[in-house]
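Shown here: the complex without one of its protein chains, the others still in place.
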Amino acid sequence: MSTETSAEIKIFERRESEARSYCRGFDTVFTSARGSELTDAAGRSYIDFLAGCSSLNYGHNDPDMKIALIEHLTDDGLAHALDLHTDAKGAFLESFETHILKPRGLDHRVMFTGPTGANAVEAAMKLARKATGRDTIIAFTNGFHGVTLGALAATGNSYHRGGAGITLNGVTRMPYDGYLGDGIDTADVLEKMLEDASSGLDKPAAILLETVQGEGGLNAADPDWIKRIADLAKAHGALLIVDDIQAGCGRTGSFFSFEGMGITPDIVTMAKSVSGFGLPMALVLVRPEFDVFGPAEHNGTFRGNTHAFVTARVAIEKFWADGSFQEELAEKALILTTALQELAEMLPDSRLKGRGLMQGVDVRSGDLASEICAEAFRNGLVIETSGPEDQVVKVLAPLTTPQDTFRKGLSILLEAARTTLSQNSNSIAAE
Amino acid sequence: MSTETSAEIKIFERRESEARSYCRGFDTVFTSARGSELTDAAGRSYIDFLAGCSSLNYGHNDPDMKIALIEHLTDDGLAHALDLHTDAKGAFLESFETHILKPRGLDHRVMFTGPTGANAVEAAMKLARKATGRDTIIAFTNGFHGVTLGALAATGNSYHRGGAGITLNGVTRMPYDGYLGDGIDTADVLEKMLEDASSGLDKPAAILLETVQGEGGLNAADPDWIKRIADLAKAHGALLIVDDIQAGCGRTGSFFSFEGMGITPDIVTMAKSVSGFGLPMALVLVRPEFDVFGPAEHNGTFRGNTHAFVTARVAIEKFWADGSFQEELAEKALILTTALQELAEMLPDSRLKGRGLMQGVDVRSGDLASEICAEAFRNGLVIETSGPEDQVVKVLAPLTTPQDTFRKGLSILLEAARTTLSQNSNSIAAE
Amino acid sequence: MSTETSAEIKIFERRESEARSYCRGFDTVFTSARGSELTDAAGRSYIDFLAGCSSLNYGHNDPDMKIALIEHLTDDGLAHALDLHTDAKGAFLESFETHILKPRGLDHRVMFTGPTGANAVEAAMKLARKATGRDTIIAFTNGFHGVTLGALAATGNSYHRGGAGITLNGVTRMPYDGYLGDGIDTADVLEKMLEDASSGLDKPAAILLETVQGEGGLNAADPDWIKRIADLAKAHGALLIVDDIQAGCGRTGSFFSFEGMGITPDIVTMAKSVSGFGLPMALVLVRPEFDVFGPAEHNGTFRGNTHAFVTARVAIEKFWADGSFQEELAEKALILTTALQELAEMLPDSRLKGRGLMQGVDVRSGDLASEICAEAFRNGLVIETSGPEDQVVKVLAPLTTPQDTFRKGLSILLEAARTTLSQNSNSIAAE
Partner (left out) sequence: MSTETSAEIKIFERRESEARSYCRGFDTVFTSARGSELTDAAGRSYIDFLAGCSSLNYGHNDPDMKIALIEHLTDDGLAHALDLHTDAKGAFLESFETHILKPRGLDHRVMFTGPTGANAVEAAMKLARKATGRDTIIAFTNGFHGVTLGALAATGNSYHRGGAGITLNGVTRMPYDGYLGDGIDTADVLEKMLEDASSGLDKPAAILLETVQGEGGLNAADPDWIKRIADLAKAHGALLIVDDIQAGCGRTGSFFSFEGMGITPDIVTMAKSVSGFGLPMALVLVRPEFDVFGPAEHNGTFRGNTHAFVTARVAIEKFWADGSFQEELAEKALILTTALQELAEMLPDSRLKGRGLMQGVDVRSGDLASEICAEAFRNGLVIETSGPEDQVVKVLAPLTTPQDTFRKGLSILLEAARTTLSQNSNSIAAE
């Protein structure tokens, strides 16, 4: 982009709120997208390692979902149906039951909340409080659960918290796995406080956690730690809520991020990639005994986004009917780890973080991470940072990215890191 | 429907949460919809006087929007783009500026929040608190603003409030226009409390109101009262937030429900029909001086639902580029008033309520209102109730309903009322 | 006082917090007091129409209480006993039961809270919340209940509320009797909101009121209004808490301010004059069915101020064993009314307010009220203002003030008003 603002961009500067954000770092106008590639108004194409922050796990405009949606439109299928029964919703539920819930031995009910992750989290927190008659929700350092008032109380980031303009209540913060360094099992801290009647920690309604903290900097909790937290929740009459909004839908290598850990969350929140196509959709999965809302007690106009049901059903049937997709993910995760280790080795203090297709490198400096991403963008790769100081370069490529595109993207990233580091050392030498 | 549960419905009973609601009253599976008509799996068609609770003001599957959306899909236009610049968003903003904001002399910025009304309300409340440094938001009796924790504090309904499972804070309740009966101007109550340093009403960050309370029972405030509230807000350093989620997008006869009242709200929340097609989309309009969020301070994955931008642009250009649609609305409102007066006359104590295409009859009994709607449904009309006791039969037909369909729907409603009343008087006589 | 700061006063300026207050208006050092008279370090004497804000209803250093206390000290009676049984506490309880509770048909239990009115209010609010399982307490405009966080939420004054530095929660404000002008019975407002399931007023744990709002400007509620509020509380499962801290102990003419109204509050809070001697002591009277705290669930080191039990017992036996004191109060109230009517007539818009020995004149200007009090002080009368703008000159003389002293004090007050008004009209004429 030139330094002059193009005509296309002026409208955004004139009329869009200052709250706009990603567009500031990727300063162009995108016009189409397919699979793992984006194209802008100037005809330039980019590899997408952001994937709508994990909302596009199956890439842009997946052809099968696209066909199904066009068919639905052509047939005048319903677009908006509140929470009325529709054939599209029924078909989604059948698929979700058959291919997701049953094979994993889950008896959860599906609640269609307003189609945002935050709304699912709000519903989950309300359910837990209603079901237990308790107020306090335990959330963890560096957790991110949304920015509406209930969810924001559980979010750790001070920049987002500051936007509330009011005190955030009802959540007690505990250190996440690894937060206090290697010698300390933070589950001990939680256990101690739960068992001490004078700790000041009120009996919790729920313990709310991400198995991998996406926004928090790709902190991946140890399965043993998660199991202990689950056991503590059970022992103390609290519900376990796994927020699988970013880590779910295959991102960590399995449909749910908590598979294989020996736990059954009482509540799971899902959003982002659940529609498969990037369409707004959110779910709360809740065990029948905690499905305690009355009709419409938690409601919302868009709790039935029928278009999303159509694509979500295709996504499930296409990718989760058998184990082949999961195998592919394991391979790609290996490729990713290898590439990122190479990146990590360029910087003495940096650290590989995350799990599955949700990995990155903590480069120990938000500025550096930012420069690497900017250089990558100049070379045709869309990639972002995360973490408290934005110091983690985070790869969130579509899970369906073909291996050659994936490798190409990773090359651009490595090259961008090399360039940035050499420029920095030059500029340091020049001082 | 037969008393046996059809195969199609079993999946909902087995797997959908107890929070499901509308489907309980309209117990069939809908498969397609066009304009003002719905069709179910058995091939039966229904006139739609619910319109997705005012989310389908332009009817189902408007052909122009449908074509534009299919075209967008065919061309691999982006579906999900976070808040990146896209051509679709740019085109929507241009249209919204040209046809909506400029002609009404509004200088507001457009903030794309998470695509639910509640999210827009949460953002508006946060903005007002951040901009003023104050905590308290004034909301009104019978107001409905959503069920996430921040918005729920502003919602009056005790059933929804009870779902929070925690104390709702930060909102002070005031009586809406007419709430205390004819002799009392409730703006006097607010004024008295604002001007009294010892009233216990803390200086408010904002006054939040609907000009017509849709869920609250179709209470339409007098424009003079609204003007006074706006003046009080200004005089006391509070922002005026108009929640136009249900009453906006033409529902009351003009694009915004507050037009012609001599007020300029500092913040306007929109959702429901703003996409035109029933797709999830929400907006906060905010005057530039209160556009105080930093980048992503209020964020969310689906704050860019590109499909909705496509249809929303078509809706604006098709219906709001000139005054003809607004003229049609005036005619239809008259038809509606006439029919509902007839309904009201059937019952001595009943009362016509609302404004524009958002009118109904308070039949003084939730049971009666419910029976009338059930009878109407048996005769092919989808219609719902509202109000604290669900005692208001509420007509929310698509604004585009052809006059003959509209009259036909109203006939079914009147006939349903007659049947219900005569059955009730028979059963009373029989006792 | 001279404009130079006396040596005695320097220590206060040097070391006492800026929160000090009354001493700013009465800028001398008091050294002794007897009955209704104060004496300062310069040997000047003052008639006391402030009476420790109604904490000295029986005057300073009542000789019988003084003797009893000196005897207690001489005999090494306990000064501090936590909530252990002591003979002094037992004797107080016997007297309180015999002379106060039984004759009035009250079955309340006595809870000794920390010895401040605020602590009694905190305990009462906690009890009501615990007993009902509800959160919301209804309090009234212009109410004053203390400045600790729980009680402060119920206090209306914005200056005090601002001191919290945090949002005050858990209280909903309703208009007090007469607040909305003559045409409106504010009990109707409360009834409407309690009965409307969508009003946004959550089911209250309690309704908390003063029968005469002392700090709020001597607003005396009509007994019929109070009866209606009591009935509304009962009908809606809320406890009725009468805060009788300022209005109790004979101040309105009977021991409790609510006698003869046909109500039995579930909880009564008392402090100020309950010790009789100005010693710190507070009580919560609670009906047995709501006496739900466990042992020490609400506790505090000074919940047994044995010296106060000694004097409180004497006060009850001396003044409330028969009806003679109450008859005296009726006479004095008449004298007060007559004098204040005279004051009120000096100013066209002013208004006589209050009840019993708790009356004053709203002079419609905080500055004027302040000048009158300052002029009175120069002439040997200690008297203060109250109300949202401090516009009410408030007489709170000891109830035991001899009639000649009382008349003398009232003369000084009337003369001060005359002087102030004539100075003001001179200065206006001079402009």
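Structural remarks
Per-chain residue numbering starts at 1, and chain names A, B and C are given in the order in which the chains are listed.
FYI, a contact is a pair of C-beta atoms (placed from the backbone, for glycine too) under 8 Å apart; a residue touches a chain by one contact, two chains touch by 3 or more.
Predicted model only: the values in this text are computed from it and were never measured.
Interface note for the absent chain: among C:272, C:332, C:355 or C:394, the touching residue is C:272. In the complete complex, the hidden chain is touched by one of C:60, C:173, C:228 or C:394, namely C:60.
Touch with the chain that is not drawn comes from one residue among C:47, C:226 or C:286, which is C:286. Chain C residues in contact with the hidden partner, per the touch definition given at the top, are 8-9, 11-12, 14-24, 26-34, 38, 41, 50, 52-53, 55-56, 60-61, 66, 69-70, 73-87, 89-90, 93-94, 96-97, 101, 109-112, 114-119, 122-123, 125-126, 128-130, 133, 135, 146-151, 153, 159-160, 162-166, 169-170, 205, 245, 271-272, 277-280, 284, 286, 291-302, 305, 307. Interface with the hidden chain, as seen from chain B, comprises residues 166-167.
Counting over the whole complex, chain A has residues 135-136, 139-143, 155-159, 161, 167-173, 175, 179-180, 183-184, 188-189, 192-193, 196-203, 216-217, 387-389 touching the chain that is not drawn.
In this text, only the chains that are shown with their structure count from here on.
With centres computed from CA atoms alone, B is the chain lying nearest the middle of all the protein shown. Between chain B and chain C, the centres computed from C-alpha atoms are 49 Å apart.
Each of the following residues of chain B touches two or more other chains: 135, 159, 169-170.
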